[in-house]
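As structure tokens, the structure follows; a few thoughts come after it.
For this depiction, one protein chain was excluded, whereas all remaining protein chains were kept in their positions.
After this line comes chain A, so read on.
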Amino acid sequence: MIETKTKPQPEKLEAVVIRFVGDSGDGMQLTGTQFSDTSAMFGNDIATFPNYPAEIRAPQGSLYGVSGFQVHIGSVEVSTPGDSVDLLVAMNPAALKTNLYALKPGHTLIVDIDSFTKKNLDKAEYTTNPLEDGSLDNYRVIEVDMTSLTKVALKDVVGLDNKSISRSKNMFSLGMVYWMYDRSKEYTIDFFNKKFKSQLSLIEANTKVLNAGYYYAETLELIPNSYTISPAKMPAGTYRIIMGNTATAWGFLAAAEKSGLELFLGSYPITPATDILHELVKHKHFGVKAFQAEDEIAGITSAIGAAFAGDLAITTTSGPGLALKGEAIGLAIMTELPLVIVDVQRGGPSTGLPTKTEQSDLMQAMYGRNGESPLIVIAASTPSNCFNFAYEAARLALEHMTPVILLTDGYIANGSAPWKIKTVAEMPEIKSNRITKVKENWHPYDRDSNTLARNWAIPGTEGLEHRIGGLEKDAVTGNISYEPANHEKMTEIRAEKIERVKFNIPDLETEFYDQGDLLVIGWGGTYGSIHSAVKHFNEDSNNKVGYAHFNYINPMPKNTEAILSKFKKILVCELNSGQFASLLKIKHSKFEFLQFNRIQGLPFANEDLIQKFKSLV
């Protein structure tokens, strides 16, 4: 039983955004992942974004128990998971209610009508059935009795309970969407074979339902055409799909191998950063020491201990955890030990919005400690470049003997994208400040004259025994000193050491135009949304809008001022009330910085950004 309300026009598409939504138990994350992985194998560029509730098992059918997965696939470069949706697959009324806003008018909605019962409509707070009251007239609605068809498809499979049967219906929807977008089922069938190796009935069941959905879509002429999206033009090479948090973990693995150090992670579980811990604990084969501590503080202090003892030391967290680590970060600054702190930002303050994204920890990263305590702050901007910036954070920590805060966020950490695989050989060299031989008149705070990094003598090295700690150090001997002039001098050295990092990082680049009417500035995880908005805007406009994206926050690239001075107006876009804009105002006070801010726990919407650009040129 299927019905279309408006006749769709056949299209050859460059890109399409699909969102699968259902109850948290409906398997929407799996459905979405399978579709995006299959599309990537086919050669499309992809960007994905999962959106799930904070509750692990929210009541079935409830509005707050809706879980979704959005995927953007393209034959052109795709830089965001997309904001408005071309195809919405809704497995129940609650999912429809909470996601319909995103569907473009006239576009396709697939619903499982079996779930539109009185009980489920009540739970979704519908007073009338949206399938019957005309409220969906602006969309092309494909009504499928998916639950019943799944049961029919599985009637001959032996050894299945009702729960397994009803859980398979997500594969029916996936089968339909595969046919609609001309995808092969093979990758997913392979996946079943691996995942359910020991449960043959589940392999059979899932494959049958996937096929049933696929042939259902093919056979019924009511779906008149399938869209094709050709492979995207991407640089040649070997690729894989990678999630931001995995890429972060792998960046550290690469940095440990390149620097010849053992990797130590001290961490405490916190959403949305825990997947980095999950990933690194797997890699004992590389000798990774991943220590799940009793709290955030022990997470970082164990890492400081490991850094003192000569490991590449990491701690991972999100905003509330960064707050708890503040005092220990101060100790790492004072003892000048190499340490990477990863903050996967989420909505705050306090517990805030644990599963939503935000860029509101920037000031905490910059200043959230007692005393004058400068450190390096860098930010990754896409799921796949989390790899590069994790590596870069480790490189800078080791080369400059300082803690480095790496900011990512819930959006890029959980999002996935194709990653052109890097080999360790092609990564930049890492020169640590390790000292292994006794020098005459040696002191622990002896510094490299260029970088001001102190030398790193680790326990086990004969003749270099020394004590360090949180008390102020004499600039020469490293002994405790309360001497007024010395404290001022050390404060200046610590600041200058970080300032000089700008000679060891790349220059800021502009995209689209290097001078013109408007310079759009972004930082961190908003790269995809801002980039695509500036691109679209420039396609339809005679104005010259350039784009500069910051990955290096403290210090900023040394050519920052030169770039700022080439545009008539500057607009800083960020997912907070203007923290980076404030930093720019402090560091580059002669420019005026306009702001565009969103604090809704969501990425920027393309259209909102474009409207803002229009209002300024």
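Going forward, a residue touches a chain if its C-beta (ideal position, glycine included) is under 8 Å from a C-beta of that chain, and two chains touch if they have at least 3 such contacts; residues count from 1.
We take it that contacts and distances are computed from a predicted model.
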Q. Which of "Peroxiredoxin", "ABC transporter ATP-binding protein", "Lactate utilization protein" or "2-oxoacid:ferredoxin oxidoreductase subunit beta" is the UniProt protein name of the chain not shown?
A. "2-oxoacid:ferredoxin oxidoreductase subunit beta"
(Q) Looking at the full complex, which residue from A:M243, A:I270, A:A313 or A:I570 touches the chain that isn't shown here? (A) A:A313
Q. Of the listed residues A:E77, A:D145, A:E262 or A:D446, which contacts the missing chain in the full complex?
A. A:E262
Q | Selected from A:I421, A:I435, A:L594 or A:V617 as touching the chain missing from the view | A | A:I421
Q: Check the options A:F35, A:F69 or A:F291 and report the residue that touches the missing chain.
A: A:F291
Q) Of A:K104, A:R240, A:R447 or A:K535, which sits in contact with the chain we cannot see? A) A:R240
Q) Footprint of the hidden chain on chain A, which residues? A) 37, 40-41, 43, 187, 231, 234-241, 250, 253-254, 257, 262, 264, 266, 283-287, 289, 291, 293-295, 297-311, 313, 327-328, 330-331, 335, 420-425, 458-471, 479-480
